[in-house]
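Mind having a look at this structure? Questions to follow.
What you see is the complex with one protein chain gone and the rest in place.
The block that comes next holds chain A.
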Amino acid sequence: MASVKSLRPLPALPEGWSAESNFIAHAPLSASVHRKLEPVGPHFLAHARRKRHSRTFSEDDRIQASQNVKSVEDDDVGEISEPESPLLLQRDPKDWKNQDHYAVLGLSKYRYKATDEQIKKAHRKKVLKHHPDKRAASGATEDDSFFKCIQKAMEVLSDPARRRQFDSVDEDANRDPPTKKAKGNFFKLWSVVFESEARFSKNQPVPKFGDEKSTEQAVEEFYNFWYNFDSWRTFEYLDEDVPDDNENRDQKRSVERKNKASRTKRKTEDTARLRKLVDDCQNLDTRIKAFRDAKKKQRNAKRDARDAEEKRVAEEARIKAEEDKKRKEEEEVAAKASKESSKKAKEAAKTAVKKNKRVLKGSVKDANYFVSGIASPDVIDKVLSDVELIIAKIDAEDLGVFAKKLEANKGADAVKATYLAQASGMVSKGLIKAGELKILTSA
């Protein structure tokens, strides 16, 4: 049994880890996949011995074991899927430049999309069928021209540079832009055009054409991409053959020059073609108008909103001004009224004070100046001076309350007591100094 040398440190047991038996089973191992062990080598033979030792296998076991095994070999090469037209089979290999290499290999459907693997497999299928020895065996002529076509197709398509040259001029992979009258979904129609053009892009992946739901940003990016398209398309494939012999140097050079010129011309034309194609599409692209409309609408909506806001502000200002005016008027009226009423109140208060003062003075007189018998002018003077003092120091409100008390408590003693209480209250409040009073002190 194999042993792994590790000698790396184990982590410390986390705080609070607990299990009854120092062991926790969390989850089973992931499901296995059934594969075939190669019945080779000493370790396999040991395995076989163990496995055979533990049991005998029933027919069922043996059948079942052969099923569900992950296979590692690909399926057989299979059948050629595309029918081979008689025209194709009769092609002259010398005319290979005009041959559809994809059709020859049965890959018409795939064209530039065919993977290297597909090309390899397709080629093999064709070789198995069309090899001259096979044809000879089936009694056909020894004609190996189609086989040569197959080899030529493979030669071109298996070389990345030459395949690009061919793909560059592979008309059958081109998708013409839809005509004005073309029926169908605009986006689908143009998508295929751009998908086909995209094969020439040096930058991959190429943005998708999208549909009516595409965002403005995506559409913008799409057109930007196509207006800045970086294409590897070349036109070498259409070159005129350069004479191979050394004798005709001048002619050779002239053909080379001509080829170079026509490559450049074609490339320029192609760039212009693509530009026009993108222009045309953009002009027809309803999304562009829709985005413009939406923008306009948005702009209009903004303006409307601004107008409405202005109106609202003006209206608000007008209402406010009106309200202000009204309030001012009201305030003025109220002020006037309050002024009048306060005047009245003041007058009323004045009369009340006068009246209350009279009550005060009257009450001491009624109480015979707090003496029995005839009050001496001196006493009268003193009492009145005290009363005056109180009147002078008392505020209008207290005066009212005091006057009311005096009116309520008739009789000399009661009046005196009331006076004394008032006087001492005022003394304690600090309104009057105790010494100022002559008679109305409790001391």
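In this text, a contact is a pair of C-beta atoms (placed from the backbone, for glycine too) under 8 Å apart; a residue touches a chain by one contact, two chains touch by 3 or more; residues count from 1.
As a working rule, contacts and distances are computed from a predicted model.
Chosen from "Dynactin subunit 5", "Geranylgeranyl transferase type-2 subunit alpha", "Hsp70 protein that interacts with Zuo1p" or "small monomeric GTPase", the protein name that UniProt gives for the omitted chain reads "Hsp70 protein that interacts with Zuo1p". Residue A:Leu7 is the one among A:Leu7, A:Leu87, A:Ala392 or A:Ala408 that touches the chain not shown. Although one chain is not shown, part of chain A still touches it, namely residues 1-14, 17, 19, 21-49, 51-52, 57, 61-62, 65-66, 69, 72-73, 77, 116-117, 120, 123-124, 127-129, 131, 133-134, 136-138, 159.
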